[in-house]
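Every protein chain of the complex appears in place save one, which is left out.
Here the chain labels run A and B in written order, and each chain numbers its own residues starting at 1.
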Amino acid sequence: MSKRDFITVEDWSGEEVDALLALATRVKRGEITGGLERRVLAMVFMDPSLRTRTSFEAAMFLHGGHAVVLEPGKSSWSLETEPGAVMDGSTVEHVKDAARVLGRYADVLGVRSFPRGTDWKVVREDRVVRDFARFSEKPVINMESSRRHPCQQLADAMTLREKLGDPTGKRFVLMWAWHPKALPTAVPASAALAAAHQGMEIVIARPDGYELDPEDTALIRRIAQARGGEFVHIMNDPDEAVVGADVVYVKSWGAVKYFGQPETEAAFRAGLRDWRLTAQRLKSTRQGRGLVMHCLPVRRNVEIDDAVLDGPSSVVVDEAENRLHVQRALLLELLGAR
Amino acid sequence: MSKRDFITVEDWSGEEVDALLALATRVKRGEITGGLERRVLAMVFMDPSLRTRTSFEAAMFLHGGHAVVLEPGKSSWSLETEPGAVMDGSTVEHVKDAARVLGRYADVLGVRSFPRGTDWKVVREDRVVRDFARFSEKPVINMESSRRHPCQQLADAMTLREKLGDPTGKRFVLMWAWHPKALPTAVPASAALAAAHQGMEIVIARPDGYELDPEDTALIRRIAQARGGEFVHIMNDPDEAVVGADVVYVKSWGAVKYFGQPETEAAFRAGLRDWRLTAQRLKSTRQGRGLVMHCLPVRRNVEIDDAVLDGPSSVVVDEAENRLHVQRALLLELLGAR
Partner (left out) sequence: MSKRDFITVEDWSGEEVDALLALATRVKRGEITGGLERRVLAMVFMDPSLRTRTSFEAAMFLHGGHAVVLEPGKSSWSLETEPGAVMDGSTVEHVKDAARVLGRYADVLGVRSFPRGTDWKVVREDRVVRDFARFSEKPVINMESSRRHPCQQLADAMTLREKLGDPTGKRFVLMWAWHPKALPTAVPASAALAAAHQGMEIVIARPDGYELDPEDTALIRRIAQARGGEFVHIMNDPDEAVVGADVVYVKSWGAVKYFGQPETEAAFRAGLRDWRLTAQRLKSTRQGRGLVMHCLPVRRNVEIDDAVLDGPSSVVVDEAENRLHVQRALLLELLGAR
């Protein structure tokens, strides 16, 4: 039997994703115990984490398993990601070898690898997590790569269902926000895909120049349509964008066209601090009570105002909690619990 | 039922503390197994640790639970602690959100946060650990804050009882020592509170200028008196201080009046290297066999001489061991084990 990875949600069929979400709901209700006894998850964090680390460690433990945390370049050896590299520089171990070895110690691997380098054409291939999957004999879970954050995507889908009942046809606005740094596009792409999978009406609101990768936009549109939703249009005005929204998913990301040029990008971004979800803007959402989502960590009073985050519309902590439940379901599914 | 935090020992009644210590004794005897099955402790370390981390991890494990270790600014996101901050700087996640999220993943939180900043009036409020407690829906344990180290305090109280039988009326000398850095006052305050709670006769020996926060001194006095002990007086001579002591608790701390001014404080401290517990001084304690205590880590031959630490009077390793037992008792108490 060939192994199953979880690199992107779209690699799995809609039915499989629905089944995962249904399992996550049962897990959340406390209906499922055990199933991961004597199982080990090895997590490779090339970037920091709070939710991912804690929720995966808790997930393994709650079902009888154990998670090991590795941090290449800190507690563990710095990893070389270039195929065929002549390794006479500062990297100590090749992803190939790390993946093969961890596949012998663990039953499943998790990999977090944010974008590095300056060439989006290369970075968009998500080679680090894909090479881990290629060289490990055990399943690999993407714990956020350059292109996707599929566990966040599942948690967001679960949250949309819980909060909206049937999300079909409801209006989901992905709203860009200013941020002091150029962030990856993995979360905004994944969040819009979550809404698309729920058959929602998708709006993407961002300043000109902040288009997502065209392949991602096309995929969001295709999935929305296939699941009974709609890709409405793209807006470049934050006031207009939120009008009538059932959900505003706030997130910052960097301009892909200036990928790897942080100074140029920062200058381009400079005039856009008004892109922020304020209490005033929240009033324009459906009945003034649209849901506010964010993957966290959030820059308070920069992306979203305190009054919004601390008010009744915010479901950001529920999204974070659902990370735990969807990951428990995912691990049970991947490790073929009885 | 409202949740219970453990931020300071004095937040709990004397009877509750006695009950905790009694439970710790039973735990140490091996009378209690289990009780933390499927329970998760999330520990947030904003500062380093050896004893706290190892003993809490072991404590959870020994009763069937699991501890997750998070290090903001290293493996995890750097935390913003200022309420209402406009987060356009280097901190990535607000304590508010971290506390809320961890409260969803874990059953209890631990927080270590040493003093930061330059204004003692602000720092003495212990806002970080208190905000974790305020925003988390789960109990929060103070793993050492600017003002208190309550787990050390419990371990020290347990050690005093074990070594002295009935400590009431016996002489406890908190002796300042020189150290290359200006250290926090959390441990000396907590140690004196532990002795006060045991009804001991308390002496604080320190150079002029090294007074503890007046609120702490008043509290030590009040508790000593309430528990049948006495706050004798403050001395500023290390030779005189140790005479007739049943216990010498050695500890360095910085001058509160120069808090946040390390260079000024270092100059003020410069002439005080003679404040050290030597074998010679140990001879002046009761029958030359007074107990020597220290919370560890200790600067050998700077705070206490090798001959003292490696001799029969030293109970520093027993204190450290008791951290494990009191924390097991605390976790069992907070998580309401069946």
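Worth a mention:
In this section, a contact is a pair of C-beta atoms (placed from the backbone, for glycine too) under 8 Å apart; a residue touches a chain by one contact, two chains touch by 3 or more.
In this text, all values refer to a predicted model and were calculated from it rather than measured experimentally.
For the chain left out of this panel, the touching residue among B:4, B:38 or B:74 is B:74. For the chain left out of this panel, the touching residue among B:39, B:53 or B:197 is B:53. Only one of B:14, B:180, B:228 or B:262 touches the absent chain when the whole complex is considered: B:180. Contact with the chain that does not appear here is found for just one residue of B:3, B:134, B:283 or B:300, B:300. Residues 38, 40, 42, 66, 68, 70, 72, 74-77, 80, 84-89, 92-94, 96-98, 100-102, 104-106 of chain A touch the missing chain (whole complex, contact as defined above). Across the interface with the omitted chain, chain B contributes residues 45, 48-51, 53-55, 57-58, 61-62, 69, 71, 74, 180, 296-302, 306, 309-310, 316-317, 320-321, 324.
Criterion: only the chains that are shown with their structure count from here on.
For this pair, chain A with chain B, the centres built from the Cα atoms lie 40 Å apart.
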